[in-house]
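Only a part of the assembly is drawn; its chains keep their places, and the rest are absent.
Lettered A, B and C in written order, each chain numbered from 1.
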Amino acid sequence: MDIEICAVSGYSEVGRNMSAIKVGDEVIIIDMGVSIQALATYEREEGGVRALSTDELIDIGAIPDDRKIEDWKDKVKAIVLGHGHYDHIAAVQFLAGKYRCPIIGTPFTLGILTSILKDEKVKLPNQFKPLNADTKIKISNDIELELISVSHSTLQCALVAIHSPKGVIIYANDFKLDNEPVLGFKPNYKRLEELGSSNSITALVVECINGTVEGKTPSENVAREMLKEVLLETNTKGKALFVTTFASNIARIKSAVEFGKKLNRKVVLIGRSMQKYNECALSLGLADFYNGVEIIGYGSERKRKLKEINKNREKYMVITTGSQGEPGSVLDKIVNKQLPFNFDEGDIVVFSCRTIPVSMNIANREQLESILKANKVRMFKDVHSSGHASREDIRDFIQMLKPKHILPSQGNLEMETAVAKLAEEMGYTLKENIHLLSDGQRIKF
Amino acid sequence: MDIEICAVSGYSEVGRNMSAIKVGDEVIIIDMGVSIQALATYEREEGGVRALSTDELIDIGAIPDDRKIEDWKDKVKAIVLGHGHYDHIAAVQFLAGKYRCPIIGTPFTLGILTSILKDEKVKLPNQFKPLNADTKIKISNDIELELISVSHSTLQCALVAIHSPKGVIIYANDFKLDNEPVLGFKPNYKRLEELGSSNSITALVVECINGTVEGKTPSENVAREMLKEVLLETNTKGKALFVTTFASNIARIKSAVEFGKKLNRKVVLIGRSMQKYNECALSLGLADFYNGVEIIGYGSERKRKLKEINKNREKYMVITTGSQGEPGSVLDKIVNKQLPFNFDEGDIVVFSCRTIPVSMNIANREQLESILKANKVRMFKDVHSSGHASREDIRDFIQMLKPKHILPSQGNLEMETAVAKLAEEMGYTLKENIHLLSDGQRIKF
Amino acid sequence: MDIEICAVSGYSEVGRNMSAIKVGDEVIIIDMGVSIQALATYEREEGGVRALSTDELIDIGAIPDDRKIEDWKDKVKAIVLGHGHYDHIAAVQFLAGKYRCPIIGTPFTLGILTSILKDEKVKLPNQFKPLNADTKIKISNDIELELISVSHSTLQCALVAIHSPKGVIIYANDFKLDNEPVLGFKPNYKRLEELGSSNSITALVVECINGTVEGKTPSENVAREMLKEVLLETNTKGKALFVTTFASNIARIKSAVEFGKKLNRKVVLIGRSMQKYNECALSLGLADFYNGVEIIGYGSERKRKLKEINKNREKYMVITTGSQGEPGSVLDKIVNKQLPFNFDEGDIVVFSCRTIPVSMNIANREQLESILKANKVRMFKDVHSSGHASREDIRDFIQMLKPKHILPSQGNLEMETAVAKLAEEMGYTLKENIHLLSDGQRIKF
């Protein structure tokens, strides 16, 4: 019985994640995400990607090319989703239907997926099986699936462990090693060390987004401290106060909400994806800061509320979408006069995020900022810490797990090579037990 | 009686600061610093800039061109130094002698200057007059000089206020608005607001280094949190542990020392400028963390100590020079095998600084890092927060002081324009009361 | 009688050009262009900018803010257009109607404008007065207008000279000093030197786009040589061959057409703006290479022709739009499967242009290229020479004209400062006779 991994997608660039692990004659798919490019389209009010067929979406690089595992199609026993970001789950609607198997993930992850499907009016034949982190489930005689708690930048994120008679495969997309995560759990170090010292890990698929970043990713708590300084020590009197961040970063939103309340402002979350992520967190009881916070998606209610805020700007703090300047986001629509709010001189926009460094985001953000600047809005940028492990975190992580093989993933070549070189420093050897796969390539153990 | 300001140097690029303020027929010079370029030469063991004449140093752009105020030479009543960084004080040795007047600064600033002069074997005819921050001194019938406490990235930094019958000139090079500065004083907001509300400030000379940085500069306390995470949560067992930062950043060194002690490592400060700044802080009783800390400059003691550390690397934490990769610094000499320490795999170097973004630093750092990487050293980079006010700090600062005229300084054109635009947003008008001076230009009020 | 210049627009960034020159009580407007940003929207099949009001277009920065000369509105005697690029003429449709005066330009320039107005279904009340280059026209008792031939990157480009009793104003947006322009005239050096030696030029408004580029802009002939190498020495047998360039660069298109004919391929020009510029050049008899060349705009004919080319790709050379990756261009539509042509492996696309370096173009081009690459298309990039004067050209130009005052324009601050510094080197003085105006500012002589 062999183990074979197919690097379906996300191994040649950031985004559009999908992997397939074959144990004997059974296959587990992990993640089905969209491209970073496609992400930019998701906030649009009219919803979704444009009317292309699945094959066309594959051809233009928006979703993973699962034709690469056409020959494995009938062997797929489960689709597992590590966490609820669009680059990990938003292609499920296009691809999952053809596999006769359940979809497994933590309750929050499946909750977000359900919400996407509802928005896109897609019905899937697959069964949904929620699985709590730090528990296992038997998939077949040969395969057991385990989700392991890890910190990242949304809730209920999990490393995926595939247990087989020939060893364990760990899928670590995405994670950081955060000891003060503000909300949710720290990485389950105990379990990781247990697995590592059992010497049973055949292969580790590990993200490389911050592989070129020397050092350790600062904790979410550092971002909280920075946000606190900005919100509580800036003179916001009489001014509109907007915070924009990734809608999925519930810990960050928690911090913002708490500081907003301290300022005696009424906190409103506005935006389609803000609503999606936060109502899910709320309904699952994963966060307790929503008391007194209004959550609004889109449509006429959004317009009404923005009109009201426009009149009483000093009474509100708005947490909203547009952190990447994405067309169709609330901030984009406001500055392009498609929503009834006008920024005045001295109003404040806090970008509690970084610009994801792809050219389209850079262009969109630049455009958004240029209009904000023309309106004399005060901007606070990069009030943020990353959700991705940096070079030294990855080193500690590998040290903990002691995998026999390492498969760098989630990165362009430069990022993946950085992790490959790190592994070489640790005694691994390129091509022997470090494998730089391109999208669509397979490797057998 | 007119007030006239000559933007002697540092108004066309970062570094090499020098300004002259003429009140009636009396002149005050503020700062005499070297260029960032020249700074790179200062850590060299053999000491100092190469054997050029003062005119040659001016011609190659290493020091301010004070020939621009040749006609004011005999009117100079005082040379005032705002704080003890080389780009503000290290040209005193070349230029001050020709002015028959005292040199004034806080005790720490004058202490550093004294130490430089001793190293360079320069004797100056000028009298040294220490002046504590938040006190005033009478210079002449018409001029009173005040130093005002401000936070930055070394100790006893001061804004300089020149009081005259025609109003006050404020010189704000360099500063940040830090409410948790870890060591030393917060900005003297009370005095600043007092001056602002008296409506007496004729002109503000204000630094622009971070003028293009949207938002607020994070507090030194944020850097401390980041450094804490890196030092206390990384597995350093059995490994050498080096922290490099700007020798003058005593607050940062305090943090590093305290975490080093927590790790039960003996802390050693090594490097010519490390010695200079820290012995000065120690002798003036400005910091209390030196207990049990060894401070070593250069020469045979340095070699002996590094040999000892090489043998017992797990027992020490070294805080040292080389944060900019500067030739002649301790880290540079180590990796180029000119000092008896060898980095082993897994040894740790924490860069608690940023690379000052001039091409020579970038090149030097890249070279240093490439050898460290070849030696498989773990690097932690950018564990830092800036000492310079960002755009929104500058806005608050101007708001506080309400100057009649604004003179952006300490920046290249892009940086200074950013501040000019900020001032325009606040109701000032370019050329009318915002003045973008080039080096050597004068303006009269 | 004073001369006053208002730097309406295009003085703070590249694009959106508009200047107004007041002589006594009469005003001449020069250029009314759109922003580079807005340019990206122009190739769209559905046509034009989106349905915003003129005020909204001004607010979002798409067109010049002529409210800055509201008080001059009734004094405007003529709108003069220097050449037919969109950033100089495409805002005429929104702004010109309110001025009761004729629009003046060379026949080619007015031809392009007419074509735009027809496309956009705009009717203007203004009279159109074609004026050949190197001729003069009397505007009023005090004002005479002269167009002077100059080389740039489209046809019939002109420097604008406003003659008044108080001297001459020269408007030099855009130009290069090309002695081998391939098509059209060299700069009228004789007239320029005449004006210069008469010592009568009060002010020169001069473009700065390449102000930071050290040296001299290579001739169009150099681009021709590069294009020749690529087209004639690459093995194109059996492959599709596309050349993309700026539709207005008729000289470049001439070169491409000639090499295409040498390859025995049928040359087809496709694209809305390709049609606009080339049919205008053809109808005015300005170029003689169109024999046997098909020119197609958009609509069903375009689809039919691309289908035909798709079948017989080796028989055609296509010259088309999309050089900036702009959404809606032919290349964009092809790679996004909105037009019936499929690139095959080994097909060739020559980018005979540079990417205009604004973030949205960079993003668009990157996206276009990534799909071309995925289709294994051979790309040849930057087969180009610029149409804008570089630093040393500008020096020679100023030397020739000897203006009393210099107003750098068409550039961001960095570019304009570079030209200001150049002028300083030549003996001019900032603020005295070099004037760095921001959009909306005025200066009186």
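Keep this in mind: a contact is a pair of C-beta atoms (placed from the backbone, for glycine too) under 8 Å apart; a residue touches a chain by one contact, two chains touch by 3 or more.
Fair warning: this is a prediction, and the values are worked out from it, not measured in the lab.
Student: Considering just this structure file, the complete complex holds how many copies of the sequence, given 3 are shown?
Tutor: This structure file describes a complex of 4 copies of one sequence.
The rule we apply is simple: only the chains that are shown with their structure count from here on.
Student: Can the chain contact pattern be summarised as a line, a ring, a star, a complete graph, or none of these (other)?
Tutor: Basically all the chains touch each other, so complete.
Student: Tell me, please, which chain's centre (mean of its C-alpha atoms) is farthest from the centre of chain C?
Tutor: B
Student: Centroid of chain A to centroid of chain B, CA atoms only: how many Å?
Tutor: Roughly 41 Å, centre to centre.
Student: With chain centres defined as C-alpha means, what is the inter-centre distance between chain A and chain C in Å?
Tutor: Chain A and chain C have C-alpha centres separated by 43 Å.
Student: In angstrom, rounded to a whole number, how far apart do the mean CA points of chain B and chain C lie?
Tutor: Averaging C-alpha atoms per chain gives centres 47 Å apart.
Student: Counting only residues that touch at least 2 other chains, which ones in chain B make the list?
Tutor: Nothing qualifies.
Student: Okay, in this complex, where on chain A does chain B touch?
Tutor: Touching chain B: residues 179, 213-216, 218-219, 221-222, 225-226, 229-230, 233-235, 345, 350-351, 369, 376, 378-383, 391-392, 395-396, 399, 425 of chain A.
Student: Name, in rising order, each residue of chain C that touches chain B in their complex.
Tutor: For this pair, the touching residues of chain C are 413-414, 417, 430-431, 438, 441.
Student: Can you tell me which positions in chain A touch chain C when the two form their complex?
Tutor: Against chain C, the touching part of chain A is residues 37, 56, 59-61, 335-337, 359-360, 362-364, 366-367, 370-371, 374.
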